[in-house]
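For this view, one protein chain was removed and the others were kept in their places.
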Amino acid sequence: MAHAVETGVKHEDHESIKIAGFWIFLVQDVLLFATLFATYVVLRNHYAGGPTPKELFDVPGFVAETFILLTSSFTSGLAALQLNKKSVGGLITWLVITGVLGLAFLGFEINEFTNMVQEGATISTSAFLSAFFTLVGTHGAHVTLGLGWMLGLIIQLARRGITPVTSRKVSVLSLYWHFLDAVWIFIFTVVYLIGVM
Amino acid sequence: MITKRRLVRLKNILMLLLLFVMTGCSKNYIVLDPKGPVGHAELRLIILSTILIAIVCVPVILLMLYIVYRYRDTPDNNAPYAPNWESSRLLEIIWWGVPIIIVAILGYHTTKGIYGLVKPPTTDKTPITIQVTSLDWKWLFQYPDQNIATVNHVRIPTGVPVQFVLTSDAPMNSFWVPQLGGQEYTMPGMAMRLWLQADHPGKYFGTGANFSGEGFAHMRFPVIAESQADFNQWVKKVKKTAPPMTQSEYEAIKNPGLIDQRTYSSYPPNSFVETLMKNGHHHTERRNENHDVPSTGTP
Partner (left out) sequence: MQTQHFFIVGDPLILGADISIILVSAAIIFVLTYFKKWGWLWREWLTTVDHKKIGIMYFISALLMLFRGGVDALLMRLQLMFPNMNLLESEHYNEIFTTHGTIMILFMAMPLIFAMFNIAVPLQIGARDVAYPFLNAVSFWLFFFGALLLNLSFVIGGSPNASWWGYPPLSELTFNPGPGENFYILSIQISGIGSIATGINFLITILKMRAPGMRLMDMPLFTWSVLSSCIVIIAAFPVLTVALFLLFMDRFAGAHFFTMTHGGDPMMYVNLFWMWGHPEVYIVVLPAFGIFSEVVSVFSKKVIFGYTSMVVSLLLISVYAYFTWVHHFFTMGAGADVNTFFSISTMLIAIPTGVKVFNWLLTMYRGRIRMTEPMLWTLGFIVCFVVGGATGVMLSVAPADYQYHNSYFVVAHFHNVLIGGTVFGMFAGMTYWWPKIFGFKLNPTLGKWAFWLWNIGFYVCFMPQYALGFMGMTRRIYTYPDDMGWTPYNVVSTIGAFIMALGFVFQVWQIVYSAKRMDRDVTGDPWDGHTLEWSTTSPAPYYNFAVIPKVEGRDAFWKEKKKRSQPDYKPEKRELKPIHFPKNSGIPFIMGVCFFIAGFGLTFHWVWLGVIGLIGVAATLYARSFQYDTEYVIPVEEIKKTEAALGRDI
């Protein structure tokens, strides 16, 4: 039916235009994180008498977080494979697994934050900790948003199956998820690894 | 050679013209009436940049007026009309080339000026150091070598380079004495160095230049330049007659509000460095000539 109608753009291009826009959105999100990283790097030695990364960071904890998030990126890739196979069931299954892993990641992060706060290392302790909580927390907020989005998408997939619109949405979401993974790798390196070294 | 001499003559004429327009008619143009080498160096760059841009801008505006008149859309206008004329290699090279040359000349002089101003203006005299702290909403001056302090007024000897070391124990401000030279920010936790020098005795207008809240408009202070002998005399008198500044007096001055000029015969040792440290100086890692805590930082 799309062929019978003239819209200036061909109707099937609608979805690809949306994906292009999402790429540009990711570009601005990269810049947002880049600014937060720059801030962190400037302030990372400003302990103001408060605790240092070595005293704070729990190596098994952040390694586990990293492992879980990387796995979830892999499972979201598997979901995309199911999309190509046009299998709604497989797609939803892998999305659910990705979501559960995302939740686990968040659980670890919240646990880490609460422990730090209980030890008296809060966002108000020093500029270093302000930058730490804000950078890592912004990533965590992105993950939370992604989970909410995933839930909505799973419901839509269950209701409507795989259509050009839902498959575009799955592509965009998995782009977003991989992007968060890439950001985490930078956090892992710049914040945690360099912090404990 | 001839063209160079001509250019110099042209420059002189333009400079005179500019000076006439700007300073000739009024003593109030204090930026254009400097009283020391720093202000003079900056004025030279102001004049040079004005001339260089005038070389481009005045002809452009005249050309525009001419074109608008010559090619106006009236039936009897017989000027040439070329609706599809859209490029000319030669003209475009000129349009890109002329500004590039001008930027090159200006850039060269600017660079020289920037590097010149981080050094003491004269090297044959021992400089004097004055530590400046901007507060809400007053200026505190401390003389580490003389161990005296003033509020809202400052005295300097003429012919001697003065090293102002600037910080703030309140929101940022900017320390500006137009007739001696350009300004520099006062920032909490940082010590910024500003070299100034007065060659003539006089009373000069000094002001806070960066908005710092309610009382900002009243942050003015006179800078009194006098001969070394008079200056020494003044220091002696202050030492003898003025009260000392205690720590509690400093805290009182620091409270937000306006106060008159004050003079003190001494101040708590290390107070300038303590102010810096309190506001996070140990965190700043910038290493360059403008930021060091001066070695003379303690009296």
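A and B label the chains in the order they appear, each numbered from 1.
What we mean here is this: a residue touches a chain if its C-beta (ideal position, glycine included) is under 8 Å from a C-beta of that chain, and two chains touch if they have at least 3 such contacts.
Computed from a predicted structure; not experimentally measured.
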Sole contact to the chain not displayed, among A:Leu95, A:Met116, A:Ala131 or A:Val170: A:Ala131
Missing-chain contacts mapped onto subunit A: 4-9, 11, 13, 17-18, 20-21, 24-25, 27-29, 31-32, 35-36, 39, 42-43, 46-48, 50, 122-128, 130-131, 133-134, 148-149, 152-153, 155-156, 160, 165, 169
Footprint left on subunit B by the chain that the document does not show: 22, 26-32, 39, 41-42, 45-46, 49-50, 52-54, 56-57, 60-61, 63-64, 67-68, 71-73, 77, 79-88, 91-92, 95-96, 99-100, 103, 106-107, 109-111, 113-118, 170-172, 174, 176, 178, 181-185, 187-190, 192-194, 205, 207-217, 220, 278-280, 283-284, 286, 288-291
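In this section, only the chains that are shown with their structure count from here on.
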Centre-of-Cα separation between subunit B and subunit A, whole angstrom: 49
